[in-house]
Structure formats: C-alpha cells, structure tokens
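Complex shown without one protein chain; remaining protein chains in place.
Then we have chain A:
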Amino acid sequence: MAGAAGPAAGSGAAGGDGDDSLYPIAVLIDELRNEDVQLRLNSIKKLSTIALALGVERTRTELLPFLTDTIYDEDEVLLALAEQLGNFTGLVGGPDFAHCLLPPLESLATVEETVVRDKAVESLRQISQEHTPVALEAHFVPLVKRLASGDWFTSRTSACGLFSVCYPRASIAVKGEIKQYFRSLCSDDTPMVRRAAASKLGEFAKVLELDSVKSEIVPLFTNLASDEQDSVRLLAVEACVSIAQLLSQEDIEALVMPTLRQAAEDKSWRVRYMVADKFSELQKAVGPKITLNDLIPAFQNLLKDCEAEVRAAAAHKVKELCENLPIEGRETIIMNQILPYIKELVSDTNQHVKSALASVIMGLATILGKENTIEHLLPLFLAQLKDECPEVRLNIISNLDCVNEVIGIRQLSQSLLPAIVELAEDAKWRVRLAIIEYMPLLAGQLGVEFFDEKLNSLCMAWLVDHVYAIREAATSNLMKLVQKFGTEWAQNTIVPKVLVMANDPNYLHRMTTLFCINALSEACGQEITTKQMLPIVLKMAGDQVANVRFNVAKSLQKIGPILDTDALQVEVKPVLQKLGQDEDMDVKYFAQEAISAVAQRLRKLDFPVKDSEEPSAPGADKTHLPRPRGPGEDTGKAQRGRVAGVASKEAVATARFRGPGAAKVSPEQTLPLLSGPVLSKDPTYCPKGEQT
C-alpha cells in the first residue's frame, strides 16, 4: 500500500495532471498525516468521496488496508471513521465484499474510548446484515470470537453486542459455539464485560430457540442477577422483561420469578429503583396472574421503600400499574391494595416523591369512577393542592382534565383558586409560565363567570410581567381565551385593557399591546380589529422608540388580511408609506415588507393599482433605501429576495441586527436578555419530570 501510494503522495499537492486515479489516495494520506486534528477529521469525514473517486477495487485493496494500518489517532477521528465505515458496503463493491470492512472496524472495536467502540459495534451490526450466510460464518463469526477472547476488556465488551446479529443466520454447529462464547462473557472476570453481557442478555434471548432460552439463558440471567456488583444486577432486571416475554406462565413462575422477587428486595437501592422504573414493562411481561400474586406486594414495598429515589420511581408508575390491571376486580384491588399506600405518599417527606405522585394521581379518577373519586381521591387532590412545593401543585393542576371528565371541576374550584393565585405569583418565572399554559384549559372547565371573577385579573397582570417569556405566553393565552369565550367577551373584558397599555410609559408594555393585537385580531374578527385596534396601532406609528415603530409595521402587515380594502387603502397605506421614509433602517425595512404584503392583498382583491402609486411593485422597489446588510451578502441577492416578496431568514436576521454601539434594541433579541437576571436567580428550578 505504502509503495503504491508513495509516488502519488510525494506529488500530492501538485498531482492531478497525470493519473487522476492516484490522486485521491494521495490527498487522503497527506491530510491524514496533517498535524491539525481538524484537517484529519475533515478528510475522514469525506472518506466516501475518496472511496467513490477511487472505485470499489482500489478502495478494497488500497484504502482499507491503509486505514487499518493507521488506526492510531485522536478518538474524535476514530469516531468519524467508525461511523463512515458502517455505510461503506456499496463503496467496496456491495454485499459480496462487505467483509473487507471488518478489519478496520475490528481494531476500532477494541479502543478504549467508549463512544468509538460503541460506534464501531453499531457499524459492525449494520454490516453483518449485509453479509451472505456463508460470508457471515467465514468472516464475521471469527471476528466475534476473536473479540470475545481478546486480552483487554474493551474487545470483550464490544463482542457482547455482536452475538444477537450473527446467531440467527449461523449454522447449528456455529450456533453452539456462539452460545458458548456468550456464556463465558457472562461470567467474565471484569465487571465491565459482565455489565455489557447483562445489557445484551435480553436481546440475545430473543433470537434464541425457546429451549435454549430455558436451558441456557435463564441460568445466565440468574447468575447475573445475583452478581456481587449492583451495577450488574440492575441490568439483569432489564433482561428480565425480555426473557419473561418469551416464556409461558409456568416457566415464568418457575424460572424468572424467584430472581425478580429477589431483585425487588435487593439490598442495593439501585436495583430496587430499576425494578420500580421498569415496573410497567415487567407487569406486562409476566401477565395478570403473577402480577396479582407477586408484583402487587412487591409494588407496595417499593412505595414505602426507605430510599426516596425508589419511592419516587414507583409513584410514577401508579397510574400505569392500575390501568394495566385486568378490568375485572380492578377497582377492589386498587381500593384495597394500592390506595392505602398512595395516601401515605401524599404526605411523604420528599418533594420528588410527592411531585411524582401528583403527576399521575389524577389519572386514577377515570379508573375508579365518580363515587370513589369523590370519597377517596378528592381529599388527596385537595391536600396536594395545598402542598408547600409548587411543583406538586402544578402537577395536580396540569392534569385537571382527567378529573373534570369524572366529577366536574366545581368540586375542586374552591381549593383550586388559592392554589392557582399562588402559582401565578410565584417568584420563579418558570412556575408562572407553567400555570399560564394551563389557563385556557382551566377557563374552559371553570366557565366564563368564574373566570371573570377570579382569574381575569391574573391574566392581565401577566401582560406586564418583567420576564419576556411570561408576557409572550400571556399574549397567546389571551388568544386562546378569546377562542373559547367568543368575541363579545373579548370586546368587553380584554380589548379595552389591552388598548390602554398603548399609552404606558414603558415601551415594552406598549409593544405588548402590539403583540396582543397580532394575536387577537384574527380571533376578534374584522369589526373589532378595524374599529378598536387599528386606530391604536396607527397612532403608535408616531412612537418615539424605533422598536415600537417597526413593530407597528409588523402588526399592520399581520392584521392586513383581516381589514377591508378601504381601511387598507385609506388608513394603513399612508402610515406605512410614512414609516417607509423613517430615519431608522429597521423601521424602513419592516415598513417595506408590510407595504409589499398589503399591496399584494390589494392586487388580489382586484383593486386597480397603478404602477406610479404602488411603491412596492418590483420596478419601484429600487427607489427605496437599502436595508442594513451583513458582511458577505451581496446587494443583488438581497434585491432578488425582496423582489420575490420573500425575505430570506438571513435578511430578516440582518435587519434585526444592531451593532453593539447602537442605542436601540431589537425586541426578539433583547427582551429575553433583559429578563436574564430573573432567569439566573433560578438556576435550581427543575422542570417537572426531570428530577431523579
């Protein structure tokens, strides 16, 4: 290889004039020897280009041996190589030659770095499917054996992931050998290898014949499940699901359950946690009978485990467990065997446990029906609504719809209100944000009267929140409320309050008015938009802050489609044209955008438009001053973009961009920044569902 490439490599840089075909490999070699990792990485990432240029034969005879020989590099380069080789079958000449890819991947499967190894195994698995059965036995199986008996743990770990892909297509004799190798890895000296084997046990069991599962996999499973290291034992729990799925009820009882029972009471909380975490899968895999006899008692223990982690994991599974119980007798089982434990958890000492429970407990209402819910669950909901931890309350409120279906929300409304108000004013903005998102749902369920009386003021207060994300959410909340309660309600309760903010001394609040109008106009319809909103928007065109002015332009573009042509022609157009002459570049840009949109609409409505009057016609476009441009963006491109009536994303981004010295602010970029301090005050807040 080195000989073949030698002369070409020598003339690498200048090559290309003679034999074209020597050229790519020369480039590759040059680049692979470069000191700069990035350049080496580039050349590996373009490996398919090189291979394609070389052709299949030379890829096989020159490129692959070269790669196999040179595998000593930074892990990042190796990772890229491992990934590339997985898709190389076509480039070496198709399935008949897929085995050529094995040597480099074999070396990659032995390196220390886990991500590289995993990627190599992934590629090997992919390639194994492309082998013919004969090639599989001639090339792939020997590779698996070599890896499985490697000196260092890395190769044995990698081997674990390859058994299940070659077993189904191997001959009987080879199958026996494969099983033998897998067996020995399951009792490997190194815990890393045993972990790898345990994690692949389920997948291997699935491709085995049922007899072998019983006679060979089960003993391995039992051994791994009683390994001295808990990190191995907990992986056996996962395998338990796959194995149980394959066996009959009697076999599960005899072969799997003793181990599973033991795991549920393991002295290490990590193993018990795993049982709790996989509970639904286990329940389905072992079937209803064993669930009743064995799993329910185990679940009760997990719900009162001494470690909060385990209790929380189990609490998460309460609803699924109940749902998956056989319908017949379900209610009795839940009432007698589950509910008493749930009651305890409501006043658990750990907030993660309570909040895990709160996220699923409402789901029980539909399962238990109206009477039970009122008598037994309602007191629990009410207790959780008063919980000291906001996350618990939030989780209850976010699942109110389940309860509403069963008993109606009225039952809860008295307790609900204080909880909502408190969350609405929580110091953490993420909590406020979460409660806003449930407002439309709550409004729908509580009804307009209750809403007006108790919640409306909250919704309006959010519009002037000091965090942009809250104001934004409040805006879209209003839109959803209008969709629910209708335009008349909007006109009476919301619109006046929104419009008053147009005179607020704070420009951020004035802009909120515009954002609200953007969101509300469609839901409110033409009349309200034209009569009440439009005058305010037009008035704001004279605002002293440029951000407000260009948002006026954006708003006018947005509400244009709702207005009639009269209003457009007589009221909107003059204002936009004035903004089109604004001293500020961004205002001008957005005014232009709006003008062309409005003009298009006028044209569509068959409104007679003369070229001379129409500033946004393609010909007239050039008369307008250019908007700011970013470096490297040529005028022609920008013009074409605008002539086509479509502002490209970069163009808009450029238009919004203000240099660091500019006094003016761009809302999308700056407002979240303004709320930065609030954000950073709250680094510990953990969005629901993410705590462990």
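We take it that contacts are C-beta pairs under 8 Å (C-beta built on N, C-alpha and C of every residue); 3 or more make two chains touch, one makes a residue touch a chain; residues count from 1.
Note that in this section contacts and distances are computed from a predicted model.
According to its UniProt record, the chain left out of view corresponds to "Serine/threonine-protein phosphatase 2A 56 kDa regulatory subunit" among "Large ribosomal subunit protein uL22m", "TrmE-type G domain-containing protein", "Serine/threonine-protein phosphatase 2A 56 kDa regulatory subunit" or "Tubulin epsilon chain". Checked against the full complex, the one of A:32, A:52, A:448 or A:464 touching the unshown chain is A:52.
Touching the omitted chain from chain A are residues 12-13, 16, 20-21, 23-24, 27, 30-31, 35, 39, 46, 49-50, 52-53, 55-58, 74, 93-94, 96, 112-114, 152-153, 190-192, 195, 228, 230-231, 267-270, 307-309, 691-692.
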